[in-house]
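Selected chains only, in their assembly positions.
Per-chain numbering from 1; labels A, B and C assigned in written order.
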Amino acid sequence: MNTMEILEAVKDGRLTTEEAAIRLKTAPFVDLGYAKADTHRKIRQGSSEVVYGAGKTPEQTLGIVRTLYEEDGCLLITRCPKESAELLSENIKDVEYDGISRICTVGRIPRPSPNSLVCVVSAGTSDMPVAEEAARTAEALGSRVERIYDAGVSGIHRILSKTDVLARARAVVAVAGMEGALPSVVGGLVDVPVLAVPTSVGYGASFGGVTALLSMMNSCSSGVSVVNIDNGFGAGYIASMIDRRSAPL
Amino acid sequence: MNTMEILEAVKDGRLTTEEAAIRLKTAPFVDLGYAKADTHRKIRQGSSEVVYGAGKTPEQTLGIVRTLYEEDGCLLITRCPKESAELLSENIKDVEYDGISRICTVGRIPRPSPNSLVCVVSAGTSDMPVAEEAARTAEALGSRVERIYDAGVSGIHRILSKTDVLARARAVVAVAGMEGALPSVVGGLVDVPVLAVPTSVGYGASFGGVTALLSMMNSCSSGVSVVNIDNGFGAGYIASMIDRRSAPL
Amino acid sequence: MNTMEILEAVKDGRLTTEEAAIRLKTAPFVDLGYAKADTHRKIRQGSSEVVYGAGKTPEQTLGIVRTLYEEDGCLLITRCPKESAELLSENIKDVEYDGISRICTVGRIPRPSPNSLVCVVSAGTSDMPVAEEAARTAEALGSRVERIYDAGVSGIHRILSKTDVLARARAVVAVAGMEGALPSVVGGLVDVPVLAVPTSVGYGASFGGVTALLSMMNSCSSGVSVVNIDNGFGAGYIASMIDRRSAPL
């Protein structure tokens, strides 16, 4: 019932004013004590609830998944510890787990539309866990994903040899640590939004990803926006959001 | 001529190997000495060239605009000093200038499509120059823009009273200084990408926008990505890119 | 004996000038060698001594507690390691220990006054240890506490559904990591002091709580002041101080 329906019901006497006051105030979530699981977010935000798996016990994760899964077709658990994934597998069906990205999905991954394409580009081998988090997030939300890995700017021919794939993407995720230069180069090659993800890859003055983050914030390419260090999920989430809403060319 | 066409021409003898080598190497820009004006970017990136007006003399800006304007319908000069705008007005027709955002446009602003909608939300009165830079950039690129200003989170009812407008937006720009909390709240209210712009508004530990930037990087809302401090242009550019490519709902 | 009493005693010959000089200088504490336990602080500051349990051996903690407990009705040990709590339990009665907040109390917790109310609000599940430290500190000092947990701003309806409880609070503690936006929103909903506690929850550019701290320092809501990262104790201490001294409405 939305506000208008509640008010109509009050007018019609189907609802007392007290009941209406409660309904107008009640938030659409189930309180589990340790978390408020948001069962209506799918309707409100157009995609499934995403559970942040880190820092939760396997049992807590299972509890949240059980509450939410009743209403959702596909559920995504990010930064999911192996132990949590195993407990989920033992209790729920259709659980898939990728150890590199620590992405766990429950339920059927939706089939992408024909023109769907998110490109996930990464600079070095060590950036792969973050890149995979982005790629698998976008896939779980219904996008088709092409991966272009180990394409850092010190060997510029590596990314240039992939311009044809990039040209078809409807959103690009660019993942890099160290000096974080990849999104600027990619941003100059495409005309779609580039979601830049700094990674904590590097040492010394890379400051756990801060240098890459600052570098990306200052990108001289116009279409680049930035998410938090190692936040592959965030970039994949936004890239898929853009991809799925794009009109066919 | 693209690579295949050049190669075919070599094979057919229409082009010598020397000419072909030059064509394969020649970048599609006009060298003005003080700048390399990119005349093909419209084709390559799907939008008009944008000129960064700050730090250029009025004469340099005029020179660049003249070179680029031959091929473009609408040209955008950001951070345009008043003096440059005046020189442009005297020499070129269809020049419009907004003193608050320092946005200058040359040529006809394209008419937005029926469903186009970018929302630009700002926290306080002082954020207006940056918010306007975002709004006018998106308009110059062909989007329809709704402005929701002075809607900071310390009076949460102000943004909540605008949820109906937000719900129709295809991309949102959220502009805030100080603690930069607005994008997180907005991100929880919509299911489209939110481009967060930290501003240098504030004092003391706001560090000229750094606190807002960091705050936005750590947003607990999934759809938020961030551009540089005071970079209204960047956010408006990306928001419009997303808006114009979105499928009708 | 206060200064006037000492001087009177000198005048009357009840005290030699040497004794008086010593009394005027002697600080009201018991020197344990490894710590100066302050037995008069209750009188001077109106509440029991608080012992910082971290970095002390169980034996040191027991020694300090024994010295102080003779004069105090209720003693609070913060950041108390499990081992210290166990040793206390074995040697002293009326010891209570909460493993999440690591708060240990010795003696009877005072009964709150009828109008007493401190609200402890937290943004996410992971902020709970800090929030509990604040809540249990306020309770140990004599306040009644209402907890509103997992009410972060990305789902703004969660905190809005609790405005009635917030309205009755005489002081609010707002606990948040990541972007630290919760205190600004809460500060706009209440007209009592809000004690903001940044937590080290987050990753990447959250910098172990620094981003939340800076965000809270820049709050656009007027009633917000800030304590150190993860300092739930400090916020609970001040909130209870305000609560207990408030006049009945």
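The rule is short, and it goes like this: a residue touches a chain if its C-beta (ideal position, glycine included) is under 8 Å from a C-beta of that chain, and two chains touch if they have at least 3 such contacts.
Just so we're clear, the structure is a prediction, and the values are computed from it rather than from any experiment.
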Homo-oligomer size of the whole complex, from 3 visible chains: 8
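To be clear about the criterion, only the chains that are shown with their structure count from here on.
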Interchain contact steps from chain B to chain C (minimum; 1 if touching): 1
Rounded Å distance, chain B centre to chain C centre (Cα mean): 49
Rounded Å distance, chain A centre to chain B centre (Cα mean): 25
Chain B, residues touching no fewer than two other chains: 217-218, 222
Chain A contact footprint on chain C (complex, rising order): 125-126, 128, 150-151, 155, 157-158, 160-161, 201, 203-206
Chain C partner contacts - residues on chain B that touch it in the complex: 123-124, 152-156, 160, 178-181, 184-185, 187-189, 202, 204-207, 210-212, 214-222
Residues on chain A engaged by chain B in the complex (per definition of touch): 44-47, 50, 170, 190-193, 195, 213, 217-218, 222-229, 233-235, 237-238, 241-242, 245-248
